[in-house]
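Reviewing the structure listed below.
Of the protein chains in this complex, one is absent; all others appear in place.
What follows is chain A.
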Amino acid sequence: MFKGGKITQGDQNIPQVANHGLLKYPFRLNFYDEPPLFDVTIEEFETCALDRLRILAEIESSAARNRSWEETKAVTSAQCSKYLPLSPTLSKFADRDGERKRDHLSHFVLRLAFCRSEDLRRRFVKAESTLFKTRYDDDISGERENFLNSRNFNWILVDQEEHTKFSTELIAAYQGPKGETDRVSERYYKVKWTRVPDLVEKRKVFLKGGWAYVPHREQSSIVFQEFEAHLEKALEMTARLLPRLDEDTRLVPILNNLSQGSLAGISSEWANASGSTNGAEIRAEMVDNLAKKHFPLCMRTLHDSLQRDNHLKHFGRLQYGLFLKVLGLSIEEAIAFWRKSFSRMTDDKFNKEYKYNIRHSYGLEGKRANYAAKSCLQLLTPGSSSDHGCPYRTYSPENLQSTLLSSYSYLGLGSADLPEIMATVKAGHYHVACTRVFELTHASSGVSRGQGIGEGESVTHPNQYAAKSMELQKAKENAMEVE
């Protein structure tokens, strides 16, 4: 990777030659066959990668929210023009080569960051191919045609004789829009069926002897499949070569940051920054942040183990899901949140086994009951175990103390506070312990000992805890605005 090119510190100084019609990158679309072989600054390396990451993050988020293809495309296009615009070849005044160079470079930087595990590779391929599809759809048809002609896709144009021979079958297999069925004149491409599995799965092609007859309007399926297969192979190759790159100590931290902050991380950062948190609506991306500031220990531990393991057992899921519902997550956001949290699960499995349960808890399936979130009393009933239920009761003393510190020390809970809390726990007053933790962690909002969650009330419901905490934060923010 990058062999022949150097990463330079500081400004690069390559004179730009005006090349009208003689572009280094003749096409807007790119299969990224060749690695970038030019010098780049470390800043450029990082910024263009981050820009691309923002686009991919939004694509992942679209998938998690089940956006339709049209919606996804619109959102992706908007992100592209903001962060990585690509002008058509015919727009003579745009810096087409410059734009395409950034696109080229950023793709390869992210390849390095995302080739390191199978999971990251899978996500990268999925997001990149959506990006490619968006650009392919947006491309001016003449330019797209030129691009397609520039590569060998190994398809065989079906000749007249064969076309006539199978004309009945081709018409019967044709799945065009209504009123556009009788397309004898359509051009057909013949490829091995394994190159268009999506079309085969939906019976959208005619198959004969292992060959798929792909109508022109489905030609893009071949292209997209090729793009994905190509990228998958390239990523595996990069992963094998990566250890050599680790010698460059300046790059390693950047790459780690990119992949660990990972797509989801950037997304939530971005969601906060764009100010979409105003109003009562709680979006899937905001949950992580809310959990760290406002959730009682029972929900906080569920959240943390969900994020760590990408999984929660049934009762934990039920309990946390209902809690989030009452907190204000709409069904769409809840599905987006769980989809993203179960990141190691296939779409298929998620849709089959989990989506129904989420919808069920919102009263949209089954007996359509409006299930209430569990109260402390319910969480304290015997039968709850350490992966759900009230941690003040179920956790061992050692475990409880370390969990309290790791969850709340940055909100002001110190080890000096632990003896008092543990004493209440030992006496079996779990809700008192929880209330005391609330007071301690909201001291900065002016809550003092004995005030509880307001007028001396103690915690009886996880949602009450969270709602009160969020209310305090809002009051604090309003106060600051007034000043």
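As a working rule, contacts are C-beta pairs under 8 Å (C-beta built on N, C-alpha and C of every residue); 3 or more make two chains touch, one makes a residue touch a chain; residues count from 1.
Please note the rule applied: contacts and distances are computed from a predicted model.
**Q** Given the options "DNA primase", "Ras-related protein Rab-2", "THIF-type NAD/FAD binding fold domain-containing protein" or "Dynactin subunit 4", which would UniProt use as the protein name of the unshown chain?
**A** Hidden chain, UniProt protein name: "DNA primase".
**Q** Consider the whole complex, including the chain that is not shown, and state which of A:Glu70, A:Glu201 or A:Glu398 touches that chain.
**A** Only one of A:Glu70, A:Glu201 or A:Glu398 touches the chain omitted from view, namely A:Glu201.
**Q** Of the listed residues A:Phe31, A:Trp193, A:Phe224 or A:Phe315, which contacts the missing chain in the full complex?
**A** With A:Phe31, A:Trp193, A:Phe224 or A:Phe315 as choices, the missing chain is touched by A:Trp193.
**Q** Using the definition of touch stated at the top, determine which of A:Leu23, A:Leu157 or A:Ala172 touches the missing chain.
**A** Checking the options A:Leu23, A:Leu157 or A:Ala172, the one contacting the hidden chain is A:Ala172.
**Q** Over the whole complex, note the residues of chain A touching the chain we left out.
**A** Residues of chain A in touch with the missing chain: 118, 168-169, 171-182, 193-194, 197-198, 200-203, 206-211.
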